[in-house]
Structure formats: C-alpha cells, structure tokens
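For reference, the structure discussed in these notes is given below.
Heads up, this is only part of the complex; the chains shown haven't been moved.
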Amino acid sequence: MMALLKRDLAIATRSGGAAMLGVLFFLAVVAVIPFGIGPDLNLLARIGPAILWIGALLASLLGLDRLFQADREDGSLDLLLMQDWLALVATVFVKCLAHWLATGLPLVLAAPLLGLLMNMSALSTGAVMLTLLAGTPAISFIGAVGAAIAVALPRGGLLVSILILPLAIPVLIFGVSASYAAVTDPDPFWPPFMILSAIALFFAALGPVAAAAALKGASD
Amino acid sequence: MSDTTAPQGWFTSLANPTRFLALSGRVLPYLAAASAVTLLIGLYMSFAAPEDYQQGITVRIMFIHVPSAWLAMMCYSVMAVASIGTLVWRHPLADVAAKSALPIGAAFTFLSLLTGSLWGRPMWGTWWVWDARLTSVFVLFLMYLGLMALHKAMDDPARAARPAAVLTLVGFINIPIIKFSVEWWNTLHQPASVMRLDGPTIHPTLLYPLLVMAIAFTLIFFTLHFMAMRNEILRRRVSAMRRQAAQSIGSSEARP
Amino acid sequence: MQATATKLKGRRGDSVLFEDVSFTLTRGEALVVTGPNGAGKSTLLRVLAGLLAADSGRFTLAGDDGAELPVAEFTHYLGHRNAMKRELRVSENLAFWQRFQAPESGRGLSIDAAIDAVELGGVAHLPFGYLSAGQQRRIALARLLVAHRPLWLLDEPTAALDKRSDQLFADLVRAHLAEGGMAIAATHQPLGLDAVRSLELSGRHRAASASAESWS
C-alpha cells in the first residue's frame, strides 16, 4: 500500500503539479469576489470564510474524475481490482489519501494567504485552516465514489462533480459554521467542528467501501 | 466467481418482463380512464372551492402544488425501493422501474417548484428564497437530473443499473429532510397541515378537492410509470435484437 | 496445484459468447484459447481473472493440499493494455508492481534481472512512454517475472513482438511451466510452445433468450 501511495504521489508531482492548479483556481475564485462585493473590507472579512470554503470545494473538483480513469486507461485498474475485498477497499483509501495530499493539503496551506486578501483576522484564518484540514479529506473521499461511478465515461469530469456536490453540502455547512463560530462570540467552535470531523470520519469509512463496490460493478 | 442465477419463485415469475408486458397491457386502459375521470372531478371541485379569505384566488395553486410535491417524494421512494430490488435481487425489471420513474419524478418536482415559485411571488413577495424546504426540494430536482445524466452517459443499461441504484439509495436521505425541514428549521414555508398525526387542520372545503387531486395525481403517476416501463422494456428488446442480428451476420459471414 | 473451470458461461450484452467451458489444468500445463475475432477470448480471460462475473459456472484454484485458493491473488493477468504509467521510469513501474503484487513472498526476480530476462537491459531508467510498442509489451511481460504467481492469464501476449521476442516469450513461458506454473493464453499466433492443450471458441453466438436472462 505504501508503494501505491508513493506511486500516486510521484505521478502527481512528476507530471505538472496538481497541487499548483488547485491553489491557482482557489486564488482566481477568491480574487474575483471583491469585484462583486466592492471594496467593502468589513463585508469581505465577514464572508471570507464562506468564500474560502466554496473556493476550496470547487478547486477539489478539478481533476477528481481522473482518480481512477487514468488507471483504467492503461490497464492498471484491472490489476488493482484483482484483490480481495478488504485489500481493494484499502487500495481505494490509499488512492484517496494520495489525492488529498496532492490537491487538498496545498489548499489548506494556501488558505492564510487568501485570508490576507480577504482581510480576515488571524483567528478567523486559523479557524478556516483548521476546518479545511478536517473537511477537505471528506471531499476527496466522497469524490472517490463519484469518480468510481464515472470511471468508464470519457467525459466524466462534470458528471462526477454533479453527483458529489449535493453530497458535499453537509461538509460545507459545518465547515463554514465552525469557522464563523470561532470568531463570533456566543457560538462555541467545537460542536460544529466535531460534527465536521465526524462527517469526515464517516465518509472516510463509507467512501472507499462505496467506491470499491462501484469499481467492481463497472469492470467490463 | 459465484453463482448468480436469480432465485426462482413467485416473485421472479411475477416480475418477469414478458408477464409484466401482458399484465400491464390489460390494466393500463382502466388505469388511464380512472386517472382522467378523477382528474376531471378534482379540477371541477378545485374550481368550485371557495376562495380563501387571506390568499384569495391564489389558493387554487395549492391543488396542483401540494399533490405534485407529494408525488415528487413518492416517486423517489418508489425508485429507492426498486433500487433495493436491483441491488439485492438483481432483477432487471427493478432497474427498468427505477430508470423509467426518473423523468416522471423530475417532472413532478419541477411542477412543484414552478407552482411554489408562482405562489411565493404573491405570498412572500419573491420568486425564490433559500430556505430549508425549498432548497431541499431543489436538491431533489438536481438528484433526479443527475441520475438521468448518469443513465444517459452509460451506453449500456446493464452497466448503469448498479451505480445508479447505489446513488439513488444514498440520495434517499434527502426525502425525510424535505418532509421534516419545516419542523426542524425555521422556514417561510407552511408546516404540514394535512399529513399530521393529530389529523388535518385544514378546512374541509379545501381539504376534499385537495385529496381528490392527490388521488388523481397518484393515478396519473402509475399510468405514466407503467407506460414508461413498457417503453423501456421494448426499447431494450429492440436494441438487443439488433445487436444480436448484427453479431450473427458479422460472424457467420466471416466464417463459413 | 490445480485450476478448474466448470461449465463457464459468458455473456456480453445480449449474446452468449460461450457456454459449458470446462477444463482442468495442473502444474506445468498450458492452455491456448483460439478462435476468430470477436469469439470471446478476451472475455473468457477476464472472467477467469474475476474481472467479469460469469453468467454461471465457476473457476477455482486448488492448492497442492486441495484447499481452495483465492484466484485473484495467485494469478497474473496480462491484458491488451500494459498497466504501466508512461510518466514513470521502467524501473519504477516494475518496482511498484513487485511491491504491490508480491508483498512478502521472496520469490520472483529482481527488477534488473527481469529486465535482462526480456533482453532490454539498459532501458531501466527511461520513462515507459519512450519505449516502442514491442519494448513496452516486453516490459509488461517482465512484470510477470518480478512477482511470482503460479497462474498466468495472457491476452495476446505476443502482439507487437518481433520474431526474436516471440522466441524469448516462448522460453519464458516454458521456464514458468517447468517450475510448476500454469498458463492460459488467448492468441492468434502460434506461441512456439509444444505440448499445450487447446480450447477453441467457435465464434457462433447464441442470443440470450430466456426472458430473465435478457437484461440483468
């Protein structure tokens, strides 16, 4: 399994930076919002966490469809599927992990910079980083289900996003509300953050199983 | 590598496509007639009903809005049951049922969104708000369309069946959210007034036409669903026969 | 060790490609599957590998002590595609599959030995995508050597190979059989093996007729 993680990371870094793309898109999203809002710094600071979260969610969608498709096209997927059930689930889990390390983690690391652009306070930025750290893995894990369903489709990109966006809504809701709770006083930060973490754990357990089932079913 | 022969039994024989075609062919005319008659009665009663003292004539939107909202949810439930059929019994008819319910459900959902929106303009002063009920119905609509896209994207119906069933079941969580959103969250939308444990709180002059319309919509749903299932079965047969013919020509000519 | 297929039936869409395919293979034996284009050779191999569900029938692998073994873990499948990443070096590709497919059993050649065995010594550090069609196929064959598995399923293994490599391939399979392995290959070209069993698929397909069969 470590071998798989190493291979996927090597491919991601070798051929043109998945990480960089996510961050760039993230930047682009965050950069155009001020055009809509106008230069009202207070408002920007207020909606900052929400924008960061939406940007991160959308940025994670890029390239998600290739998660299994690349392996299918060169025939690797067949060999990955020739494993018993538990090993297959573990394989999917590791692939999700590699995907998150290559695309999700850079988003988390880029968040402070964007927080600066949005005029957010240090506390608020920290809260967003923490929630992104807990929430983006969940997106990778749900994404795996969509990617597995669409593995056979040549133009899966959009379909994957459509299928998983509704499922990602709870992650978004609790991620944003935890970020807000950290800065607005009466609301406590931990309850929504715990729920977010619980959702992430839930998807980390469920996603690989569902994706493995879908992959088994799609083999032809 | 396991034995995947379908379990033989009364259930299997009942759900046999050929038998289904025969049976539904006999039932359909009656069903269609019944839906037409109920719909006419319902429409008559709706227009005969008195205007609401608060809402005026716009209350009549209710007779379309509420039944279509109910049907939108019922249709998804039918699909969820059919999906269990696909996953557990692997029966082809279950997949046919789920797939052919999709566009009908999407249409009812759209109707309920549309009428709700038309009603919201005079009542709330806006076409659309992002409250819990409206949003969850919108998500339902998206899920119908997403599933339709999934079916369309897979050229082979057999390959779409299982992923679509998994997805349908995952999305079923949305149905209780729609139903109870008005109670769990503070929304602009009406709380339930008909389907309540302590009995309906709505005035009978409005209640009876509503119920008749609901029955009419249900009958229409089943009529359409049966027709769509028959079409889907026939469509699959035609494509099967064409492919079959092609392959036999291809291989027999090539190898005398 | 013994591989047994009992009454396998395979279907694509609505036509039954083969029915009643049964055979038994023991250590040192090879089976060659032949038949015209579209007969269902590739489909049969995928069914044997467990990548497609058989419509009915079973394929099992039994150890020397008679205990049933999981097919997928004792089988190498070599399909039309080579299962190698174009952007990784040849050695990285092979190292990955070695670690992935044979985590602990020490058997199997080292990467360099396997590359030498397919007579491509020197390409180890090239990205896989730089190789010619035949060289790529030979590296795909080298994968079977780096992790030892007793049963080889080969789909047109010699496609794109030159004559010398055909010979090389035959030698590799012969060595594998001599060591007590088994091989099943689908092919249009004589593989240069002697004393192999053969299975011919006719290419005449039957429509799946019984109604329940039709769209599951």
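Going by the order they are written in, the chains are A, B and C; count residues from 1 in each one.
Here is the rule we use: a contact is a pair of C-beta atoms (placed from the backbone, for glycine too) under 8 Å apart; a residue touches a chain by one contact, two chains touch by 3 or more.
Just so we're clear, the structure is a prediction, and the values are computed from it rather than from any experiment.
The formula for the complete complex in this structure file, using the labels of the chains on display, is A x2, B x1, C x2.
The rule is short, and it goes like this: only the chains that are shown with their structure count from here on.
When chain centres are set by their Cα atoms, the one at the greatest distance from chain A is C.
With A-B and B-C as the two chain pairs, more C-beta contacts join B-C. Remark: chain A and chain C have CA centroids separated by 37 Å (rounded to whole angstrom).
We define each chain's centre as the mean of its Cα atoms; on that basis chain A and chain B are separated by 32 Å.
Chain centres here are Cα means. That of chain B falls 46 Å from that of chain C.
Residue positions of chain B in touch with at least two other chains are not found. Residue positions of chain A with contacts to 2 or more other chains are 220. The residues of chain B lying in touch with chain C in their complex are 1-6, 12, 16-18, 90-92, 95-96, 156-158, 236-237, 240-241, 243-244, 247-248, 250-252, 254-255.
Partner chain C is touched in their complex by these residues of chain A: 2-4, 6-7, 10-11, 14-15, 73-76, 78-79, 81-84, 219-220. The touching residues of chain C, counted against chain B in their complex, run 13-15, 36-39, 50, 53-56, 58-60, 71, 203-205, 207-208, 211-212, 214-216.
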